[in-house]
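As you look at this complex, bear in mind that one protein chain is not there, while each of the others sits in place.
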């Protein structure tokens, strides 16, 4: 696949790269964005969405990164596991936290299969929520 | 499917039900466990694992519930979404936190597909982590 | 969705229904096939494939049904879990066997997530296989 | 990722490694466990569960390995496919059996998609099961 | 879950509903958007993204709806199958086209599993693409 470097990027793409580096306080743009840059509208739209969704809010940014890793492991996306694990570490995730996260993700995948396989009906108490 | 009520449960199954209610400080056992009770060894083993994994540790119990919901949404497990959303609410999850969680899970599923579809190679910087 | 009953079916579709009932020694055709009948070429092709793949061979038919249930649980296909669990019971599956199957499927989904999350490299010994 | 060798392992981890080698009658521990060893409680808990679930019971151990491979293929877990295919071969799986297993897994994934896509309602006869 | 009707919606949410109805030339907003409205920023962001992505471009809008149905079937999302099948019909999809789409989706899920299960290496000729 093509990765569009900063040097070869159009002004439109460079503006996104600049915003990524400034928002994240980093001096390089990771491959995901260099790859999306072959399609500038998708690059821009995806970055705007990720920036909005991952900003501090009711959940803190580290928790959001942990959620991202959990989904990426469940989907088996190697790139996404690597990049969001790195982001989570930058935001303070410890080895112990990563280990617990993976233990929870493992159990959730197991009990999802058990609930589905046994066809467990949703409790009335949960429906009222 | 069969759900084994407390009344009809064997002493072995009741011991698990009792531990669930005591550990969680609740007065009823939700359907997932009533369903697993048709296979007492799986009931006991799964409960022991869930109890250990979901206990407070390097991650707090609410964060663990949020991770559980994120995996369950990604797998499309209706029962698991309902039960772990209810558990997360009991541990203090607000509507705003749930909304942000779902926004992150949505974005993660989108960018997982984009990274996979574009075949983005993992950055050397992430491999060194 | 439309379900095409035997009475309203074309001769081409009826021929498939007749073969399903004769091959399986049953006197009704289950909804999956009644649904596919809106597209007779897919009905015929799918039935021919299922008949060939599920026939006795190096694996016995009950083991093949168990594998079908395991995949269906992993994919969360409610219809497929129901229909292949029923088929497996007709071929002799006991409650104990179903419980063990679901326990294995649960564990496999858990350890799949752990192997993926930890990024475990394949052992050289396995590659030589 | 880190793989914890026997030599560098703590006594707690070595005890699990020893039990794996003795239970399976092998003289090395495969990478999955060496990877989990960074989190000793998850290593111990996962091994205890796998040992219990994969032991002979109502289903024979080879059938359990076949089910494990079927789930792993469906989830696209390369490590798990490699390791459980190797385990299945050790327990006697022939090339013909593997080929039939993959044919069933392929068909199950196809018909899962067809049942879901057509929205086929579960037959009353299956619900009564 | 809560569905926010037009009457009870805030001006910010109504503005999105109005744009959905005008863009699609319809006089009601479907439940997906009424559900997302509990989180107005996600409602607005998701709608802006869907509007941009589904607009006519290098692929025509009907083909985009067909792709949406294919992904939704593969993920087993009942709501999404129903809503995008309805959208595709409005854009001219015939019964024959839907049947062929589902046949392709079924085969793709089968051969994905076979390629994964056999561990087929990517052809050099494809890598050069």
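All chains are identified by letter, namely A, B, C, D and E, in their written order; residue positions are counted from 1 within each chain.
In this text, a contact is a pair of C-beta atoms (placed from the backbone, for glycine too) under 8 Å apart; a residue touches a chain by one contact, two chains touch by 3 or more.
Fair warning: this is a prediction, and the values are worked out from it, not measured in the lab.
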Which displayed chains the unshown chain touches: A, B, C, D, E
Option from B:56, B:92 or B:117 whose C-beta touches the chain left out: B:117
Full-complex contact with the absent chain, from C:24, C:45 or C:89: C:45
Interface residues of chain C (partner: the chain not displayed): 41, 45, 49, 52-53
In chain A, positions touching the absent partner: 38-39, 41-42, 46, 75-77
Footprint left on chain B by the chain that the document does not show: 69, 73-74, 76, 78, 81-82, 102, 105-114, 116-119
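Note that only the chains that are shown with their structure count from here on.
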Whole-Å gap separating chain B and chain D, where each centre is the average of the chain's CA atoms: 21
Contacts with 2+ other chains: residues of chain A: 49, 53, 74, 76, 78, 82, 99-100, 102-103, 105-112, 114, 116, 118-119
